[in-house]
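As structure tokens, the structure follows; a few thoughts come after it.
Heads up, one of the protein chains got dropped from this complex, but the rest are sitting where they should.
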Amino acid sequence: MKLSARNVLTGTVTAIEVGQVTSHVKIDIGGSIVTAAITNEAVADLSLKIGDRASAIIKASDVIVGL
Amino acid sequence: MKLSARNVLTGTVTAIEVGQVTSHVKIDIGGSIVTAAITNEAVADLSLKIGDRASAIIKASDVIVGL
Amino acid sequence: MKLSARNVLTGTVTAIEVGQVTSHVKIDIGGSIVTAAITNEAVADLSLKIGDRASAIIKASDVIVGL
Amino acid sequence: MKLSARNVLTGTVTAIEVGQVTSHVKIDIGGSIVTAAITNEAVADLSLKIGDRASAIIKASDVIVGL
Amino acid sequence: MKLSARNVLTGTVTAIEVGQVTSHVKIDIGGSIVTAAITNEAVADLSLKIGDRASAIIKASDVIVGL
Partner (left out) sequence: MKLSARNVLTGTVTAIEVGQVTSHVKIDIGGSIVTAAITNEAVADLSLKIGDRASAIIKASDVIVGL
């Protein structure tokens, strides 16, 4: 599936911290770590695990610029 | 100011496309381009211009994971 | 690509309103119309046009419940 | 109250999964299930329960298009 | 309609800047100005105008904390 989201950053899953209903997934994108908060249901659906090749997908309207 | 946002990716502004009220800003983060949609008012407030060192700031809850 | 986003609603594109940098895309999901605000760049990248089969993708954390 | 949000999809609450501070609410919108991640405080405030008629409210800028 | 969104800040509309498809609406909340980017379609639907009593509605998951 092609996505309208402008930002698709691909890397390697380095950590998955599982809460009661939410998980925090860390993806190493060429040295920068991107953290995603997703549902535990999604972690299970994707069978997400450390070492997986995965993408962080972000809409342009969700990005703040800091100077 | 320190931010709760988990993702602060720093790079160089490579493009600013100005619409009537919204601008699209592209930041090169170590080779990956991140696009931000921000208000023209913000572009003016920050005096944002090509070549500026700038950060793309993204909340963990705004990141989707794709496998 | 499999997505962590919990909501992937598939239907038919019924309208694309193009602004200077942002477009509004309407997708008919079994009778309900869902409106997406995306970049013109994304409309061009996807070669999006009326009649296309397309999905509205929404993170669970972006959904408000009203009673 | 009338809302600027372009997407107000009305249906029936089919599941409420309660975490420590966050709940996941599922609403059946004419056969499609929409999942919302909201605070437990909101679930209590709305006295939300299975079988309730409820709406999933989503801003157009939070919708990604997939093709 | 009661909303799950934790933040409903009520005030007076002080400015509406209309773009090609997006408008920026400013609401004075007891002295603080809150800016909302909404669709022109929503401005028309709500017949929004300067001086209106209106609320800025924000999900808790869309708020970043800065220290």
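Chains: A, B, C, D and E, in written order; residue numbering restarts at 1 for each.
Basically, a residue touches a chain if its C-beta (ideal position, glycine included) is under 8 Å from a C-beta of that chain, and two chains touch if they have at least 3 such contacts.
If you're wondering where the values come from, they're calculated on a predicted model, not measured in any experiment.
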Absent-chain interface as seen on subunit A, which is shown: 17-20, 22-24, 35, 37, 61-62, 64-67
For subunit D, the residues touching the chain missing from this view: 1-5, 19-22, 39, 41, 57, 59, 61
Touching residues (missing chain, whole complex) on subunit E: 3, 5-9, 24-25, 27, 29-32, 34-38, 42, 46, 48, 52-67
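FYI, only the chains that are shown with their structure count from here on.
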Comparison of C-D and B-E (more C-beta pairs in contact): C-D
Reference interface B-C: repeating pair among D-E, A-B or A-D with over half of contacts shared: A-D
Subunit C-subunit D separation of Cα centroids, rounded to whole Å: 18
Sequence positions of subunit A contacting 2 or more other chains: 1-6, 36-39, 41-42, 46, 48, 55, 57, 59-61, 64
